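With one protein chain removed, the remaining protein chains of the complex are shown where they sit.
Up next, chain A:
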Amino acid sequence: MILKGLKLTSFKNHPESSFEFGERINCVLGKNGVGKTNLLDAIYYLSFTKSAVGSQDRLAITHDERAFTLFGTYEELTIAIQFEKGKVKTLKIDGQEPERLSDVIGKVPLVIVLPDDTSMIKEGSEERRKFFDGALSQFDGEYLKSLLKYNKVLKQRNSLLKIEDGRSLNKKLLETYDDQLIPLAVDISNKRQEMKEVFLPFLQKNYADLHEGGEVPGLNFKTHVTEGFEGRFKANAQKDQIMQRTLMGSHKDDFEFLLDGELIKKFGSQGQQKTFIIALKLALYDFLKEKTGKKPLLLLDDIFDKLDDSRIELLVSLLLDHDRFQQIFITDARKDRSKVLFKKEKEVNFIEL
């Protein structure tokens, strides 16, 4: 995929900006705070209708303005997103409003690498689930539909458990939610299990490319949703009632990150953890490319600061592979560094903010 141009209106600290991008490497340079990350976030918004850094739509509007607009012109399509305070977000693909916002997901596959991605290793299961959900959603629309519905049913079920306050739970209504939730959970967790199997070789290859240490990365998928889930889930209803939330289901799935069979969270060095995350993201790139038949956009935010010189050189040499990568966006606060790193590459477009 190629993003040819982007127009931002009242988006974060871009009151009114227009960009034209090169087809290969776009290096966004400028001091901290000039809006480099926000530019990448705008590109991310167009693929996922939300922020990569988790900021609320309301807070993405430039101070004192009422609405933000993003307009992206890709080689094959255009995407526009507008959000006005107090209104619903609107999305247009080629000028047409699709039925749902989520219909845009997968139109422009995208992989983003953020400076604090190592939190995926350190934090709870949610971040890791989000990573794999993001991967699946970009090529499997049915998966995304199941997931959105699951989250909705779960939210209603939890609200029911709270409202009733354990006194007179409406059992028939609870059953109604259970009957919807259980098949969705089976569908979602099975697809995650499959995803783990298919994804692992991509991860292992990329880790080996980045590191000559010889250790082998692994993934362990943990889920409640196995043979006999329905019975166990229903038997757990009383505990759910006491805790006032749903204790079992796909929302508790975890993908554990391993190195030589041990949890990387506990045993991996800083360097190994960084390598793992970059390998994970490049694996996602390769995986999406294979699944969608399109070359995803690759967004790298401020990653050089987190890596030592030898890893930077290795990564840059990988990114210069024309056959593998198409359009890449990189931000760097140190202009001179990026100019040296990419001096050999003819097709680099430097954008100074």
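Definition applied: a residue touches a chain if its C-beta (ideal position, glycine included) is under 8 Å from a C-beta of that chain, and two chains touch if they have at least 3 such contacts; residues count from 1.
Throughout what follows, contacts and distances are computed from a predicted model.
*Asks:* Identify the UniProt protein name of the omitted chain, choosing among "SUF system NifU family Fe-S cluster assembly protein", "FAD/FMN-containing dehydrogenase", "Molybdopterin-dependent oxidoreductase" or "Recombination protein RecR".
*Replies:* "Recombination protein RecR"
*Asks:* Kindly state which of the options A:H63, A:K172, A:K266 or A:K346 is in contact with the chain not pictured.
*Replies:* Considering all chains, including the one not shown, the answer is A:K172.
*Asks:* In the complete assembly, which of A:S159, A:Q238 or A:S317 touches the absent chain?
*Replies:* A:S159
*Asks:* At which residues does chain A meet the chain that is not included here?
*Replies:* On the chain A side, contact with the omitted chain comes from 99-100, 149, 152-153, 155-156, 159-160, 162-163, 170, 172-173, 175-177, 179-180.
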